[in-house]
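The structure's right below; bear with me while I get my questions together.
Only one protein chain is missing from this complex, and each of the others stays in its spot.
So, chain A:
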Amino acid sequence: YEALHTFELQAPTRVIEWARGSRICVAGYGPSGGNEILQLLPPPTLQAKETQGLCPERDFKVECGGFSNRPVYSLKHVPDTSLLVTSGPPDSSLQVWQVSAEDSDVIKSVSAISTENGLGQPWAKIAATSARAPWILHGSRLNNVQITEVESKKNVYVAASRSSEELSDVAFLDCSTLLVCCAKGQLCLADTRQPQSPLEATTVPSAPCGLRWCMGVKHGPPGSDSSSQPVARLSSTGHLTLTDLRKVSEPLAWAKCSVSCPSSSAEFLSISWAPALEGCVAVSGFDGTVHVYETRSWDGSGKEAEPLFVHKGHAFGGLDGSEGPPVVTAHTWHPQKPRTLLSAASDGSLHIWDWVESRGSC
């Protein structure tokens, strides 16, 4: 490691989201309420150009906190605002929160965005953009995908689809194109300028690949064509596929992660592209590790890929083995520092780590 910082949150989180001013937000997902949403100011070491070792300020500061009755399964920051949107069981509605760090340190609940027939639906997957106005893309199934304007709570787009396929991820490719990934693996594109047009689905990779898929979308520099970036999908059996959205019929590449046991619940599966490293993805959710892969060397063969780096820190947590070894619940890349990631696990641990270029652990 170049640098490693480990922290312990009071309650485990399954979201790590970057917010305004280099803050990160985490939130509890306990089923019985009393969950806290925290906005944390990362230690200055994370903001410095070169990593410092013995800097006196090595701690996270809890800047603001709020209380949520529901477990928070997804949390997104609405860009250019001080609003956060969360979702979680028992239905597919969203909760909107206001963070006002200057006057008080309490994150207040401001409103809720409910969906028609939302009760009993799985929790909503969320994406946010402020390109035209603060919009939230959300949905739990293909037939309830919609874009809602945060302030007015009016829907600016509703996808026309009859399918009740469950979703695992949604994303804005740009302000008029959205991409959703179904739990079974299909990708669907839609153009918001053509409301009511049905979503086109791509095919699922044919090989038996387990029950659940999730996706990772890379955002290029502003102004570039997002659809030129490959979309990565990860299955619960550890299969990874890259797809070029302009040529959806054949996958760009195929590989398998070197995970020891396929995840059965697939609840925390996550794959994401490095914002500052060409062609690298991070994968987590199978166990207490986070893998980083270099995808440019992959081909279509589907053979097992060697990770560039494996972060094992969380596996050594698990103080009382009563709940089993900890599982990494979320990870995220630092937007500027190329090899810095943050990861959280089910035992409440939160790590910031930065690996050394050459192979081998420290």
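Quick notes on this one:
We adopt the following convention: a residue touches a chain if its C-beta (ideal position, glycine included) is under 8 Å from a C-beta of that chain, and two chains touch if they have at least 3 such contacts; residues count from 1.
Note that contacts and distances are computed from a predicted model.
Set against the options "Integrator complex subunit 11", "Presenilin", "SPX domain-containing protein 3-like" or "Nicotinamide-nucleotide adenylyltransferase", the UniProt name belonging to the omitted chain is "Integrator complex subunit 11". Within the full complex, the residue among A:64, A:178 or A:274 touching the omitted chain is A:64. Among A:105, A:149, A:244 or A:267, only A:105 touches the chain that is left out of the view.
Check A:12, A:43, A:251 or A:302 against the missing chain and you find that the one touching it is A:43. Counting the whole complex, the residues of chain A in touch with the unshown chain are 4-10, 34, 36, 40, 43, 53-56, 58-67, 103-107, 350.
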